[in-house]
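Removed from the display is one protein chain of the complex; every other protein chain stays in position.
What follows is chain A.
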Amino acid sequence: MALKSFTALGLILTLLVSCEKKNEINDPDSLVPKTVVEDPGLPSIEANGAKLHAQAFGPQDSTLVICIHGGPGDNYQYLLNTISLANEGYRMVYYDQVGAGLSERKPKSYYTSFGANGINNIFYDELKAVIAHYKTHPDQKVILLTQSWGSILATGYAGKYPAEIDGLILAEPGGFKWDDVITYVKASRSFNLWSELLNDATFFDQFITGKENEHAILDYKALLLSSRNDIVGDFGSILGTNKQHYPNVRDGAVISAAAYEIADKYKPDFSEGIEKFKKKILFLYSENNKAYPDSWAQKIASTLPNKQIVKINGVGHSGMFDQLNTWNNITQPLLINYLNSLR
């Protein structure tokens, strides 16, 4: 009798659900926005064998400020407050790294096939190509404005090509040596076992699973996972009332997993060669990132040769850029002073 009731209940539920029009979980734009491959109307460039979501603002021939986002697998939307530097005469360049943001997706095997050269072939060659794309004359200065993973990437690039970069703005790189990166990542994700934050990060694994290269599903999951992290003082998409309106945000789960896999296997030192970089470096860190105390900032910055260290109060990991009030009143004036000092 009980089994008959269960079956009847199952049939009713099935009929009810069947009546509604259903969405396809694998559609490229049901849960996340389309990439530049799926939507040719988005601004893009070809660089290093991939179609990248990219934009530039400001006078074409003036000093290039290349903005490099975090992750790996994040996107440049949260750096867009810095567009205001275009009004100061700089050529502001934004690009989503391959596999991240709205840039072209590649299968995981594409990235891992580079082996020990993965970081170089995926990220350094890509940055080189982006700079080459926007550079209009050989004497045009190039400054890297970076955050988190972007700062790690930029430090590695400046160490490899010290003569090609004229200024370096780093904001909370987790570490440059791989062991330091891992230490930081663990500290920044050491959620309380009983907390809502941890269960928000793990409970939905039973609702949605994606195969290795199902980008839309995996990117959606990555976005839910990274939506909030109180430890680093970021509130992800909930950035407060002073955030600009950025309607199309997408994470890159596959490039993120591949980059971690490559780095964990080959343990790169991103500070290699940075001693050859003689220009002043601006090193920023935040007050509210509990995983980035003063002692960690001093330790990580100690490998940089010529630097100015500044703590930004009142914000977390990315707040110095994505919180408009902080950007307008603290970070932007600081950056303008730094950029003027490079002239």
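Everything below uses one rule, namely that a contact is a pair of C-beta atoms (placed from the backbone, for glycine too) under 8 Å apart; a residue touches a chain by one contact, two chains touch by 3 or more; residues count from 1.
The rule is simple: contacts and distances are computed from a predicted model.
A.B. asks: So one subunit is absent here. Using its UniProt record, which name fits best from "Purine-binding chemotaxis protein CheW", "Outer membrane protein with beta-barrel domain", "Sulfate ABC transporter permease subunit CysW" or "Formate dehydrogenase subunit gamma"?
C.D. replies: Of "Purine-binding chemotaxis protein CheW", "Outer membrane protein with beta-barrel domain", "Sulfate ABC transporter permease subunit CysW" or "Formate dehydrogenase subunit gamma", the absent chain's UniProt record names it "Outer membrane protein with beta-barrel domain".
A.B. asks: If I consider the whole complex, including the chain that's not displayed, which of A:228, A:280 or A:307 touches that chain?
C.D. replies: Hidden-chain contact among the options goes to A:228.
A.B. asks: Who touches the missing chain here, A:60, A:209 or A:313?
C.D. replies: Per the contact definition at the top, the residue touching the missing chain is A:209.
A.B. asks: Going by the contact rule already stated, which one of A:37, A:129 or A:249 would touch the omitted chain in the full complex?
C.D. replies: A:249
A.B. asks: Contact with the hidden chain only, please: which chain A residues?
C.D. replies: Interface residues of chain A facing the absent chain: 2-4, 6-7, 10-11, 13-14, 17, 20-27, 29-33, 193-212, 217, 223-225, 227-228, 236-239, 243, 245-250.
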